[in-house]
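What you see is the complex with one protein chain gone and the rest in place.
Here is chain A:
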Amino acid sequence: MAGHDHGSQHQFTGFAKYFNSYTIIGRRNYVLATYGSILALVLFFKLKPKKMPVTEK
């Protein structure tokens, strides 16, 4: 397996400092963000209140 990328040759700033596909931390954060987004989507659709059908008087 290739050695760990310490990211010493990459100088990221701002958003890219925490989310990039070159450093271990950046890749980890991307993975966690993706999983978190999927979980949030699933929870959103599960907990969304269902519309009651309108009954005619």
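Following the convention adopted for this analysis, contacts are C-beta pairs under 8 Å (C-beta built on N, C-alpha and C of every residue); 3 or more make two chains touch, one makes a residue touch a chain; residues count from 1.
Just so we're on the same page, contacts and distances are computed from a predicted model.
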- [ ] Would you kindly match the missing chain to its UniProt protein name, picking from "Mitochondrial distribution and morphology protein 34", "Pyruvate dehydrogenase E1 component subunit alpha", "ATP synthase subunit a" or "WD repeat-containing protein 46"?
- [x] "ATP synthase subunit a"
Task: Residues of chain A (touch criterion as defined above) contacting the omitted chain - done: 1, 4-5, 21-22, 24-25, 27-28, 30-32, 34-35, 37
